[in-house]
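The complex is shown incomplete by one protein chain, all other protein chains being positioned as in the whole.
Residue numbering begins at 1 within each chain, and the chains themselves are lettered A and B in the order written.
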Amino acid sequence: MLHLVNKSPFERNTLEACLKRATKGSSILLYEDAVYAALQGTTLAAAMAQAAKTHEIYVLTPDLTARGLDAASVLDGVRPVDYDGFVDLTADKGTVQSWL
Amino acid sequence: MSYQVGGKTVEHDEEGYLVDIGQWSEDVAVMIAEAEKLPLSSEHWEVIHFLREYYTEYQIAPAIRVLTKALTKKMGEAKGNNKYLYELFPYGPAKQACKIAGLPKPTGCV
Partner (left out) sequence: MSVESDNSAEPKVKRFMYVNRKAPHGTVYALEVLEMVLISAMFEQDVHLTFLDDGVFQIKKGQNPSVLEMKDFSKTYRALDGYGIEKVFVEKESMEERGLSQDDLIIPVEIIGREELGALMESMDVVLSA
């Protein structure tokens, strides 16, 4: 299963809501303002690194680039994907849930 | 667009449904039915009042399948079926009965 999150974790709790329910081994894609959750050095970094051990966490690179960020600023264990990768994930991971 | 009932003006939309369901009365129902060229019998009123009660309780107009099920429960199978309802309201319980009862178009009417 694939969970989609698109809101900044510093403004909204949708990522937290997702992490509370996403089962072990499920995938989570961070896009739009949710890409800030994937960064090193934030107050969330430790929790995200932990989450990356039990879930496949992806981040959409065009949304990083647009915000002056890149794959090098992303936590270890978080996997950058482009739009094609996003499409593949939605096709391969089965059920999709958007945490709006 | 409006119905004129006893000197009062009751607004309706382009399909004849009341704009404000609070304006409904039995006189208004008679007026809508006249516009539909449908004389109302006691069997019609039974369905109209049932729809009003359903709306008051649930705040929606029931889909036809739900209406027939609820009518069967309350009045028995002879009155809780499509054929009976279409005989009373030839343009359909949704299109005609709800309209005359002053309800909006049924939710789940696809």
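The definition used in the following text is that a contact is a pair of C-beta atoms (placed from the backbone, for glycine too) under 8 Å apart; a residue touches a chain by one contact, two chains touch by 3 or more.
All values reported here derive from a predicted model rather than from experimental measurement.
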{"item": "Contacting the left-out chain in the complete assembly, out of B:5, B:38 or B:66", "value": "B:66"}
{"item": "Chain A, residues in touch with the chain not shown (by the definition above)", "value": "1, 17, 20-23, 26, 95-100"}
{"item": "Chain B, residues in touch with the chain not shown (by the definition above)", "value": "57-60, 62-63, 65-66, 69-70, 107-108, 110"}
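In this text, only the chains that are shown with their structure count from here on.
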{"item": "Whole-Å gap separating chain A and chain B, where each centre is the average of the chain's CA atoms", "value": "51"}
